[in-house]
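All protein chains but one are shown in place.
The block that comes next holds subunit A.
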Amino acid sequence: MLKLKLEALEHPAPGSVDVNDRKVFASTILWLEDQKIRQYKIEDREDLRKVDELEIWEQAYENYKYDLSMPQFVTPLEEITWLLGYAIRLEFLDAPESYKDINSIEVSKQQNKSIAPSIKAENFFDNMDFNHKDFITGVRALATKLKIPQHPNHLILLEAVARVVHERLSPSAKNRQAITGTPFPFEKGNDVVSDDSALDYPVRILRLLQIQSLRELQTKINETIVAVQDLTANPKTDTKLGKVGR
């Protein structure tokens, strides 16, 4: 923490300040007063400068603490921590405007950026402008060709196009056999939707679509379980253990 604060104040050697070495401590205090705090006029700092004559310096430091109204602390670490905080506050108050953009959200964004591996934009689509008028016209033309109703948002329209292509036109879909069986009379379920047919009909269709995607998810889950079972399953029975009760 001490190092961070020293860094923030642009101390020349933030990593090598040993607060228990009285001489280092004294010169750090002097650096703070000279560069940041400036409590005294330059000529009044004479005694604080005498870091080689610690007796004089200690006396000056006592006065200095009193003049800054520093609270009573026990260890030099506590004292320097307070002083650093004070100095940082002064720095901030000199130009609060310039710090207003720095907040936790922005900072974490910055940090994430540096952590995340930089991906080279090799994908052709990464550089594409999805709002270019040519792109929009293209999507609309595609939709017309596939007989998909237009939607004001061309990106949503694109999703619909993708879905139709995936489910109807992809190679796997083309080779799929037509589903045989009794068609489901979806207007007759055990469920109640609404008396209003204009509401009832679309809600039932949406529910069926939802069930279809849930079924796909569940099937994937089951396939995963079966794949794991291939590795772990080893059912055993031992009829010798069995015992019929009373």
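Brief remarks on what is shown
By definition in this document, a contact is a pair of C-beta atoms (placed from the backbone, for glycine too) under 8 Å apart; a residue touches a chain by one contact, two chains touch by 3 or more; residues count from 1.
Methods note: contacts and distances are computed from a predicted model.
This figure omits one chain of the complex; the name its UniProt record holds, of "RNA-splicing ligase RtcB homolog", "Vacuolar protein sorting-associated protein 26A", "ATP synthase subunit gamma" or "DNA-directed RNA polymerase III subunit", is "RNA-splicing ligase RtcB homolog".
Within the whole complex, the absent chain has one touching residue among A:Gln59, A:Ser108 or A:Gln218, and that is A:Gln218. Mapped onto subunit A, the interface with the missing chain covers residues 185, 188-192, 207, 211, 214-215, 218, 221-223, 225-226, 228-229, 232-239, 241-246.
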